[in-house]
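Heads up, one of the protein chains got dropped from this complex, but the rest are sitting where they should.
Going by the order they are written in, the chains are A, B and C; count residues from 1 in each one.
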Amino acid sequence: MLLRALFQIGLFLLLPPLLLGVVNRTKALFAGRKGLPLLQAYYDLARLLRKGAVYSRTTTWTFRAGPAIGLASVAAAGLMLAVAGEPALVSFAGDFVLFAYLLALARFFTALAALDTGSSFEGMGAAREVSFASMAEPALFVSLIVLARATGTLSLSGMLGPGLAPAWSTAAPALLLAAISLYVVALAENARIPVDDPNTHLELTMIHEVMVLDHSGPDLAFILYGASLKLFLFGAILVRVVLGLRFESLLAAEAAFAAGMVGFAILVGVTESVMARLRLARVPQMLVGASVLSVFALVLLLR
Amino acid sequence: MIPIVILIPLVLGGMAFAWPENRNRPVFLLVGAAAHAAGMAGLWLREEPPLLDGFLFLDAAGKVTLTATSALFLACAVYAQGYLRRRDDRDNRVFVGGLLVLLSALTMVGVAQHLGLLWVAIELTTLATAPLIYFNRNARSLEAAWKYLLVCSLGIALALLGTFFLALAGAAPGGPRSLLVGDLVRAGPALSKPWVRAAFVFLLVGYGTKMGLAPLHSWKPDAYGEAPGLLGALLSGGVTSFAFLALARVYQVCRAAGEDAFARDALVGLGLLSMALAAVFMVGQRDFKRMLAYSSVEHMGILAVGLGLGGSAVPGAFFHSLNNGLSKGVLFLAAGNIHRSFGSKVTDDVRGAARRLPVSGPLFLAGFLAVTGTPPFSPFFSEFVILNGALGTGRYWVGGLFLLFMAAIFIGMGTTILKVVQGDDAGTPSRPGFGDSWLTAAPPLVLMLVVLALGLWLPRSLADLFQSAAHLVAGS
Amino acid sequence: MTPALAVLAIALVTASGLPGLLLQRRPALGQALSCAALCAGSALGLAAAAIALFGGGGFAVSAPWHVPLGSLALRLDPLSALFLVPILGVPALGAVYGLSYFPQSRLGARAVRLQLYYGLITGSMALVALADNAMLFLVGWEVMAVAGFLLVLTDHEKAECQKAAFTYLAASHAGTFALFAFFCVVGSQRGSFDFAAWQGLSAAGRAGGWLYALLLVGFGSKAGLMPLHFWLPGAHSAAPSHVSALMSGVLLKTGIYGLLRTTGFFEAPPASWGMAVLALGAVSGVLGVGLALAQHDLKRLLAYHSVENIGIIAMGVGLALVGRARGEPALVFLGFAGGALHVVNHSLFKSLLFYGAGSVQHACHTRDIEHLGGLAKAMRATSFLFLVGAAAISGLPPLNGFVSEWLVALGALRAMDLPRGDAAAFAVLAAPALALIGGLASACFAKVQGTVFLGSPRSEHAAHARESPRAMLVPMGILAAACATIGLFPALLLPALRSAAAAWAGLPQAALAAPAARAAASAWWVSIVAAALLAGLAGLALLRRRVLRGPTPAAETWGCGFSAPTSRMQYTGSSFAEILTGRLAWVFFPRIRFRPPQGLFPRTASFTSEVPDTVLDLALSPALSFLARIALKVRAWYPTRIHFHAVLLLLGLVAILSWRLLWW
Partner (left out) sequence: MAAWIDMVFILVVVIDLFTLASSRLNAAIRAVALQGALLSVLPLLLASWEHEIGHVLLLSLGALAIKAIFIPWLMFRAIREAAIRREVEPIIGFVPSMILGGVGVALAFAFSRGLPLPSPERHAFLVPTALATVWTGLLLVVSRKKAVNQVLGFLMLENGVFVFGLLLAEFMPVMVEAGVLLDLFAAVFVMGIVMFHINREFSSLDTEKLTALKD
């Protein structure tokens, strides 16, 4: 069983940059461009790791520690994630609370690193990131509670594990609503199109990208890798919620999961191509809407 | 022992009047107070049999009030040495003589068992106090003296009418045909009901005026506001407590005659009305001596509520009459010091008293905390016992209103007192030579320590005294 | 042995101010001696508490006290022992901090007064925790309130101090009157004022409801639950920092202790009680942190965070009460353990933050975060320790804030297991509320840490700040270390929490054994994940050092090519929080003074936003001044002529006579 868990961890550490490649490739196909190679993210990481770094005069150790803490906390959150229905390395009652707060830890230190540079753009980005995230947090929490209530267990492995498929039969509407609000939260957390535009160059409109504006070299590599890990985490949860089927053999389960992840990436790419970025004032309404949806789902279950 | 305690102050008062020398006349005050205190100590040690066939007898209730007043008078006498030396510009013949006569009159009230004699003694206290209020010799204190004299005399005349009604109640064939409290209580149900009721109403109004209960309190803010701090302390700590004692004796007779149902409601009603009125008139009060007058109205209200509630609240009321005496002494003496040091008693130009008067300022604040029922000072315990009497017996409305008014008074009084005590005294009128001296600061300090000590450890003998006084008056 | 230990501890702590008073001629020695006395006293007290908590050696001793209705009864059971830990720990560290923050050698009499009241307030709080008789409890309670009042009045020249101090004293005194009523009613109902005789009170019906309302008002006003929190921001920002730390970290907890002790008397509290405290806690939490976001003054901001954390504690207590109502030992244990652990945690990191604020004020002589910035370069240790405190209060994982919030969240999740139609199941909504509070808190502390310590200095003072002396850093270091150890090894505290929960709920220890074991298992997993996090971090740091061989040149921050960036172009505190405060504007009506730039070459434009305390500035003080105006009107009408006084007297006579006739 330990071997399986280690295999999952390996999958979790290696696969995410590929997801970014798939998303970019989908957007390119939609725009009629050939697009970047699928493995472009791996090349970027390798390039950045070998480059030197330039630090602003106003920064202190917080700026240098920010990216490392961000990546470490997202990786730690990954320990608890049940990939492909298999139980995770670490699973205990209430581990999804730790999961959510580890993401908050990453966000907190990234924002601090941004504020350390003392530039108005980074301050703007940090303010937006932290505000929108605090509105998204209740939606994430309630969705996970809905999963817990539907499957009757309090640990992520239990929620995303075998108990999910039968749960669809009893609480389909609630799980559907939870999946929708989880998808909205995933878009907000990973700075995808409706909330934030990853490829824009105009600092005033960015949220996540402007926070990492001043990072360079290995720090930038840590940040990019962390972002991809986070996308993978949310993808893994969504895929398990939607494709909750049971597979007897490990290989079949892994294959199905990989297909699911690619599907998720394509879905994200499609959403980015189809929609334009929301005005900043409308983002809170969208996030609060997601929270209300998930609370409604919970009420459905509790009634 | 009792005649000695009454006569010595009277004789010393006479001698003080005759004494030509203005400088060392206050010593008579000290000697009188010391003698009185020694007499009281003697009375505590040995139980005295009734004198003049029952006219003079020191019962439990009288002992409580007399002890409090004797202690307060001693502190005020020491304070007077320092105060009058500073006010040597003014002739203190009337002041010292009047105070001694007042002391003997109060003692007579304490020991009088005959209601007629009680009335005479209380009228004497009014007359002894009136000229003292006029000690500052200015238009305002004259007006205060005149109002005090007229309103109190009016009230006392009604009390005399009430006393005669009570005599009539006993004058029916087979009735006690005497105004001795003992006889009236023993006759009890034989008294004719309508006369006792009419008598209680007139006596409640008469002695209520002297106590300063709500609708009859108009003389208090003027008198306490204009009188010197020393007299304010004696009035609010001593004279009003004796009026409460007189009211308690009348209530004793009323209860014996089986008429106490109405009496208790009237007392609780008047008490709560006094507290309400004090709360309204204390908010934003700019003159801190007038504010202390309203605090005295409030505490007389608390005593009336305590007596009116009966049961376990009555010992609390007697404990509170002792606490009120001592804590009012602290407040008024400290206020006197502050008034003299700043030359004004309006909060607009009195600030930073704690800095200028290192003892009186903090004492003023500590007195405020004690009076508004903050543990560990003793008024907290007496007010809590009275509250327990109200809420314990299910009278939630009385308890609720009691607490509401206490809270409002705390806020109203707090703003004024903190304005006076806090901050620094730059820009306020400074009068050199009027700071805290030993003679003017030690007495309130000693009184405060006594209040604190009573709060921490109430001697068993005092607690039993309150219990027996309550049993005597309200038969709880 | 422990009763003597506890009484000696209280006496030593209460009298700890005396050396400073007696040795005024040699101030440094005097202050050192009083600080040593305080630390010794708290050490003794903590020893007694430890015996009670871990060794089960609590005591209940009683002696006659010649005071009406009172008796010298002391009880040290696990519940009061748990509260003794912050009550004695934080003041000891505060005294050490005060050695250099408030030196008697420089401040003379003011410092002597402060040390006297500091010892007095610690002693009275310890007395409150140990009192087993209503009168003794009330004496300790009010002495604590008055000592707090005198502490806030340390520099009473400033009008702001006077107003804040009086608001605090008036609120606590009025709140205590609710306690007077509660104690009277229950005391006479039970015939005795000893808490021992009060076990098994009935909570049924309207009477129980009224008693509970009195409890909530009395202890809620002291704990700072919304809407009774209005005195808290003023008092905490006006007092010196180590006093604010004591008031915020410990004084509020006596309110929670009172609530727990008195709800412990009732044997079957209805679920509605639990839900009420839960709702109040949630509201206090969310609005507390919302108001904190909108503050400019560093200590006012920390004060509002106390309201938020008290909200979290109240949510824990609410869940525990619901558990007792439904007879669910798991809910009782998790709710109580979360709430009680958060009491200890909050007293640790809140004191740490206030000491940090004190150091900043000590260095830069201002508390307004808009004039600070870039302090991390000069004050390296203070900024790191403040960061640890900030992360802890936002509930971020490796630290203690997360552990207690996690326990409360677990309790809320356990509420889902209640039968389907049960209204109490909606207690699960406490978990998302906690998440929202955590998110907002991390946003707020990102703002504070960023604006105060990071970026470039916004004023002269900030530019010339110097690191604070060692005596101020040592207590902060100890507190930070405590936060880290509790965060990394939460399972160690669960047995103590279990005995405290059993003492409070009146359940046998065995009843809570199962949930405690489950929670311990999960707690060990949390430690493992935290260890993994730290290991990953170390690994990444090593990777980074190995990879980053070359020189790392310093350059200007990227500003789209703008060549002359100034410190005023940085994001300020209010602009950082503007998005969230805009959302919560329907709660606290910010006062905006905005002068837009006019004309082609605009001169000066300014934008200031200031958020008044909703309850105090918009509801309470207008109402009180309105009542005062009515009183003044009534007084103006009251004529002064003597004839009116005589008529009033006669009207009184006629009124009583007619009342007499009606009565007849």
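Keep in mind that, in the parts below, a contact is a pair of C-beta atoms (placed from the backbone, for glycine too) under 8 Å apart; a residue touches a chain by one contact, two chains touch by 3 or more.
Keep in mind it's a predicted model, so treat the numbers as computed, not measured.
Peer 1: From the touch rule at the top of the page, work out which displayed chains the omitted chain touches.
Peer 2: The omitted chain makes contact with B, C across the full complex.
Peer 1: With the full complex in mind, choose from C:25, C:206, C:420 or C:643 the residue touching the hidden chain.
Peer 2: Checking each option in C:25, C:206, C:420 or C:643, the one touching the absent chain turns out to be C:643.
Peer 1: Decide which residue listed in B:194, B:258, B:343 or B:459 touches the omitted chain of the complex.
Peer 2: B:194
Peer 1: Decide which residue listed in B:57, B:79, B:95 or B:134 touches the omitted chain of the complex.
Peer 2: B:134
Peer 1: Of the residues in chain C, which ones touch the absent chain?
Peer 2: 635, 638-643, 646-647, 650
Peer 1: Touching residues of chain B against the unshown chain: what are they?
Peer 2: Considering the whole complex, chain B reaches the absent chain at 114, 116-117, 119-120, 123-124, 126-127, 130-131, 134, 139-140, 142-147, 149-150, 153-154, 157, 160-161, 164, 167-168, 171-173, 175, 177-179, 192, 194-195, 221-222, 225-226, 281, 285, 287, 290.
Basically, only the chains that are shown with their structure count from here on.
Peer 1: On a CA-centroid basis, which chain has its centre farthest from chain C's?
Peer 2: B
Peer 1: Using CA atom means as chain centres, which chain is nearest the centre of all the protein shown?
Peer 2: C
Peer 1: Please work out the Cα centroid separation of chain A and chain C, and write it as a whole number of Å.
Peer 2: Once rounded, the distance between the two centres reads 36 Å.
Peer 1: Taking each chain's centre as the mean position of its Cα atoms, how many Å separate chain A from chain B?
Peer 2: Centre-to-centre distance between chain A and chain B: 78 Å.
Peer 1: At what distance in angstrom does the C-alpha mean of chain C lie from that of chain B?
Peer 2: Result: the chain centres lie 43 Å from each other.
Peer 1: Considering chain A alone, which of its residues make contact with at least two other chains?
Peer 2: none
Peer 1: If you look only at chain C, which of its residues touch chain B in the complex?
Peer 2: For chain C paired with chain B, touching residues are 65-70, 135, 138-139, 141-143, 145-146, 153, 156-157, 159, 162, 165-166, 169-170, 173-174, 177-178, 180-181, 184-185, 187-188, 624, 627-628, 631-632, 634-635, 642, 644-646, 648-649, 651-653, 655-657, 659-660, 663-664.
Peer 1: Which residues of chain C touch chain A in the complex?
Peer 2: Its residues touching chain A are 373-374, 376-377, 380, 383, 387, 391, 394-398, 402, 405-406, 409-410, 413, 416, 420-421, 425-426, 428-429, 431-433, 435-436, 438-440, 442-443, 445-447, 449-451, 454-456, 518, 521-522, 525-526, 528-529, 532-534, 536-537, 540-541, 543-544, 547-560, 565, 567, 569-571, 575-580, 583.
Peer 1: Provide the residue numbers of chain B that touch chain C in the complex, in ascending order.
Peer 2: Listed in rising order, the residues of chain B that touch chain C are 146-147, 150-151, 154-155, 158, 197-198, 201-202, 204-205, 208-209, 214-216, 218-219, 262, 265-266, 280-281, 283-284, 315-316, 319, 354, 369, 372, 374-376, 380-382, 384-385, 387-388, 390-393, 399-400, 403, 406-407, 410-411, 414-415, 418, 422-424, 455-460, 463.
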